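Missing here: one protein chain of the complex. Every other protein chain is in place.
Moving on to chain A:
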Amino acid sequence: MTWSEMQPLLSQACWDTLYMVGWSTLIAVVGGLPLGVLLVLTDRGGLLQNVLANKVIGQIVNIARSMPFIILMVALMTFTRWITGTTIGREAAIVPLAIGAIPFFARLVETAVREVDGGLVEAVQSMGGNTWTVVRKVLVPEALPSLISSTTTTIVALIGYSAMAGTVGAGGLGDIAIRYGYQRFETELMWITVAILAVVISVIQFAGDYSARGLHRRGGHSGPAPRLRLLKAKEPAAADAGQAV
């Protein structure tokens, strides 16, 4: 295979990957952020303490997280068809990608939000703020550096998941690597794909780290503060990230 043959394949694949990952990240953030915040708020000692709701949400998240992506994709076929009208192609892949990433991101959000000092929540309450004010003015802005890191982790995980999207004809870099590199022994093409993936992931990771660090440096911490009951750390972010792909 010559470069002129590979080039259109690769640029299409890059575009497909970015398209799928971009949309599913967006949906995962929009869906996972409130879910993660809710997991913290409804927990014992939280502002909206509701043990039953917390258990239910937690269970749903756990079940969704424990499902291998390829199975999730198949299991969601009916739902995907209902949403997009098809089970094949990029749009069809976005649905399971997003559904798979929402609980993943929600757990990361939960961990990030728990790290916010409970004293800040108390301060806003003492000013007459309600729960929504606490979420909007304290929990999300204060957790922002961690939330950005969580988003980075989610994007990287989604790039990994998207390699399997080829099975529903969605294309993308992973699909190229398998169909051409593995099945047709185009080793060269496979290595190029791998290199592109490595570069893309490095760039995303760098950009994420850079912006998170920038925010963190600006803010720093306002003093050694005791963690309130609301904020007992449950599981470290690292454990979540390790299970990513």
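The rule is simple: a contact is a pair of C-beta atoms (placed from the backbone, for glycine too) under 8 Å apart; a residue touches a chain by one contact, two chains touch by 3 or more; residues count from 1.
The working rule: contacts and distances are computed from a predicted model.
Student: There's a gap in the complex where one chain should be. From "Aspartyl/glutamyl-tRNA(Asn/Gln) amidotransferase subunit B", "Fe-S cluster assembly protein SufD", "Methionine import ATP-binding protein MetN" or "NADH-quinone oxidoreductase subunit H", what does UniProt name that chain?
Tutor: "Methionine import ATP-binding protein MetN"
Student: Determine which one of A:G31, A:G58, A:G89 or A:P141 touches the chain that has been left out.
Tutor: Missing-chain contact among the listed residues: A:P141.
Student: For chain A, which positions touch the chain that isn't shown here?
Tutor: 47-49, 117, 119-120, 122-131, 133, 137-138, 141-142, 144, 215, 218-226
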